[in-house]
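Below is one structure, written out as structure tokens; comments come after it.
Complex shown without one protein chain; remaining protein chains in place.
A, B and C are the chain letters, set down in written order, and residue numbers restart from 1 in every chain.
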Amino acid sequence: MTDQSDQSDPIAGSSSCQIELRVRYAEVDQMGAVHHSRYWVYFEMGRTELLRRQGVAYADLEREGVLFVVAKCSAKFLAAARYDDLLTLTTRIVRMGAARIDHEYELRRTAGGQLLCTAQTTLACLDRSGQIAAIPDNIRGRHEENGDIAS
Amino acid sequence: MTDQSDQSDPIAGSSSCQIELRVRYAEVDQMGAVHHSRYWVYFEMGRTELLRRQGVAYADLEREGVLFVVAKCSAKFLAAARYDDLLTLTTRIVRMGAARIDHEYELRRTAGGQLLCTAQTTLACLDRSGQIAAIPDNIRGRHEENGDIAS
Amino acid sequence: MTDQSDQSDPIAGSSSCQIELRVRYAEVDQMGAVHHSRYWVYFEMGRTELLRRQGVAYADLEREGVLFVVAKCSAKFLAAARYDDLLTLTTRIVRMGAARIDHEYELRRTAGGQLLCTAQTTLACLDRSGQIAAIPDNIRGRHEENGDIAS
Partner (left out) sequence: MTDQSDQSDPIAGSSSCQIELRVRYAEVDQMGAVHHSRYWVYFEMGRTELLRRQGVAYADLEREGVLFVVAKCSAKFLAAARYDDLLTLTTRIVRMGAARIDHEYELRRTAGGQLLCTAQTTLACLDRSGQIAAIPDNIRGRHEENGDIAS
């Protein structure tokens, strides 16, 4: 693996994963902190890896015409992440509806474990025409089997 | 002026401003929509111009050791902005506390006026050491004079 | 107009244009300088506006299956652009081949005119399948009429 290391998360089951990532120079602003707009890119990496761990490549989903777009998001920024910091991102599915998925995120500095940011997103599932579409069974099923997601 | 045009907003008074901006190619993802992470960059442009209209350059504030960082944010994405779209962003101060400012944002496609995104941020005022600091009087005062902000 | 102001450039004819843009906070790194990766986004804005002045929207070209991709680029960075600086970008077509266009760029601080960056790009014209394609006549013709581009 690359671009982030995988860590098992026995408590959370398959609806959660952790990745590690290193802050890039270009992500930091002139205050010396990761710019708040970059965190959404990190969270998207978390979602990609969570899906991959379920055996699904989001790139394949898009090719099949299943698109997930961010419909809502919110975040609290508690402390600054700095250039070259190693960060640990926990991504968790907290709710799956017919056509939406809610994720929660926790971003910590790996060294020391300080909590830097918490966030939530709601994704909507769309078809190629941009219309709301049902989440495919092969994604939904995995979560229902695990019994940890309200459907 | 440049990089955005200014439009008077007689209803809102000096705690609100509108700017226009054009979507750049590099801001759009492979779905053909502005990536949700980019909107925060637009909102920051809105805050910069709102301050400028009050006679304050944020760049000067930082040089004087007055830093504003995003402590909380949330957004709803209603429709996609596309490459080369002209967008109209309304930025409004909705609350000013001793050391925080809350803004609201409305982003519309200029042609037709479709609402694309609404958002809120809470900024915290910090000093150079990263400690919470009182918002300087020359910023606060402008709003109190206008009588449109709860302090 | 928005996002950049247009300035006539009587010397250069229609194969050149100037735009003005303002440096955004998120474009600046922790040295306080615009990160070198961002300049390519500015240059792309210059190409979009140069085309528009010729009556062509690049967004329309892409919809018609005419894609321009950057095949080569080079730049010299002479001085730092800072947050909130107004910059003047001159974009010039210097050569147009059957399937390529070479542009040159000069980026100056508007106040004082200091030269910050010079750059060159070579674009290749592709069709939707990614194959090299001839540049459409309606783009080529404009330049040949102006007589200022080697074909």
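Things to note:
Here, contacts are C-beta pairs under 8 Å (C-beta built on N, C-alpha and C of every residue); 3 or more make two chains touch, one makes a residue touch a chain.
Nothing here was measured: the structure is a model prediction, and the numbers come from that model.
Considering the complete complex, the chain that is not shown touches A, B, C. Where chain C meets the omitted chain, the residues involved are 30-31, 33, 36-38, 40-41, 62, 67, 69-77, 80, 130. Residues of chain B that touch the chain left out of the display are 25-26, 28-32, 35, 37, 83. Looking at chain A, the residues touching the absent chain are 1-5, 19-22, 24-26, 40-41, 44-45, 48, 57-59, 82-84, 86, 110.
The rule is short, and it goes like this: only the chains that are shown with their structure count from here on.
Interchain contacts join each chain to each other chain, per the touch definition above.
Of all residue numbers used at the contact between chain B and chain C, over half are used by both chains, marking a mostly same-residue interface. For chain A, residues touching at least two other chains, in rising order: 30-31, 37.
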